[in-house]
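For this view, one protein chain was removed and the others were kept in their places.
Moving on, here comes chain A:
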Amino acid sequence: MSSDTTPRPHQPSTVQRERIAYRRKRAIRSTLLAALSTAVVGLLLYLGVTGSPGWERVKASFFDWDIAVKALTGRDNYPSILSGLWLNIRLMVICTACALALGLLIAILRTLRGPVTFPVRALATTYTYSFRGLPLIIVIYLFAFGIPGLRLQGTPSVTVLGAAAIVVTYGAYLAEVFRAGIESVHPSQVAAARSLGLSYRRTMRHVVLPQAIRRVTPPLLNDTVALQKDVGLISLAGPIDAIRAAQINQAGTANFTPYVVAGVLFVLLALPLIGVTDWVTLRAARRQNAGN
């Protein structure tokens, strides 16, 4: 714009220097206040918990370091929580991928139009309606104990069936998130793509879905975090995952520390994804507000 004015360093005026100093003082003050109030709340919580009459008992049965180490590594012939966790991790990755794929597929099916596709649409709708209502525990029982009961040739293992139950349940949630995203793309975008001669399929693939998925990434990731921890429910079907291992340890030692250990491990596993979710949400919000 202004090529004739050479950029010269700006010297803040006295007023501005005073303002900067004032703002800095305010910033320091609010940081100190935040630190102080955090310390007070933390101290009160600490005193409240450790000062309670039953604290010694709770500490012994929930926070026993030796039992924690034993349960984690699997000494004394108890199953190790860590090796159980490896099963959880594999399940998390596979179930997340499958549930996302299933959800996207169902969402696309639900947006199809035309009388020929009515059965597909109806089926997809029935699926999302019923599996969003059905408690995951019941689905796991039905899949893990019901399907083997049919005594069909080649029935997969209980682990696979349990994983399928998780995929089917979460697929229904994710499908609705995807569908909300697809429907949030303005019809004018479809009109523009169709006007260029793109087929319905190409319009979806190149114009609608890229916008839709970007828009629903935060809720998708949020559901994925929920899926991660619900993978632990597979223990109900029998496979020895982290939670099952913790339960066996607890039964053997009459101490609840193994559960706490498993809980901490699950939180640690979820942290990276939660971090990614926050970052993506923040970035999306910034982008949307960039114009104003």
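By our rule, contacts are C-beta pairs under 8 Å (C-beta built on N, C-alpha and C of every residue); 3 or more make two chains touch, one makes a residue touch a chain; residues count from 1.
In this text, contacts and distances are computed from a predicted model.
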Omitted chain (choose from "NADH-quinone oxidoreductase subunit D", "Cytochrome P450", "Cell shape-determining protein MreC" or "Amino acid ABC transporter ATP-binding protein") - UniProt protein name: "Amino acid ABC transporter ATP-binding protein"
Touch criterion as defined above, residue of A:V15, A:L150 or A:A254 at the omitted chain: A:V15
Chain A residues that touch the omitted chain in the full complex: 1-2, 5, 7, 10, 12-13, 15-16, 19, 22-23, 26
